[in-house]
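Removed: one protein chain of the complex. Kept in place: all other protein chains.
Moving on to chain A:
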Amino acid sequence: MLSSHIMAAAPVAAQHASSYLPIALQIVFAIGFVALMIFVSALLGPKRKTNDKLANFTSGITTHGNARQPMAIKYFLIAILFVLFDVEVIFFYPYAVNFKSLSWTGFYEILLFVGLFLIGFVYIIKKRALKWED
């Protein structure tokens, strides 16, 4: 009787908060497991500290100076522009998968999208954002 009731309510059940219980359980387990592992390994593992072991390791080269030094703002500009055009490429993946089913409509729309990006590229070039020497 009860089980048939549940079966009938199954399509509607998706909206109840209780159906998120497995996710909550998984979160609890994930956090608990990681915390336990860190705690137990810190407790059981042997600790032999030497100066060499505590030093920063950067691929064998001895470190010198602080990493937090001011650097040219141009690096950031280039990095940001790279992200912009890199994300553009990511949008091509879903298009490539649906290339045939979208046919010409999809082609025109992706052309519009690339066109807008090209306008941005022209703007960047004209504003000399990629000019390295001043």
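In this text, a contact is a pair of C-beta atoms (placed from the backbone, for glycine too) under 8 Å apart; a residue touches a chain by one contact, two chains touch by 3 or more; residues count from 1.
FYI, contacts and distances are computed from a predicted model.
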Omitted chain, identified by the protein name its UniProt record gives, among "NADH-quinone oxidoreductase subunit N", "Dihydroorotate dehydrogenase B (NAD(+)), electron transfer subunit", "Multicomponent Na+:H+ antiporter subunit C" or "Transport permease protein": "NADH-quinone oxidoreductase subunit N"
Chain not shown: contacting residue from A:Ala17, A:Leu44, A:Met71 or A:Ala96: A:Ala17
Missing-partner contacts on chain A, residue numbers: 11-12, 14-17, 116, 119, 122-123, 126-127
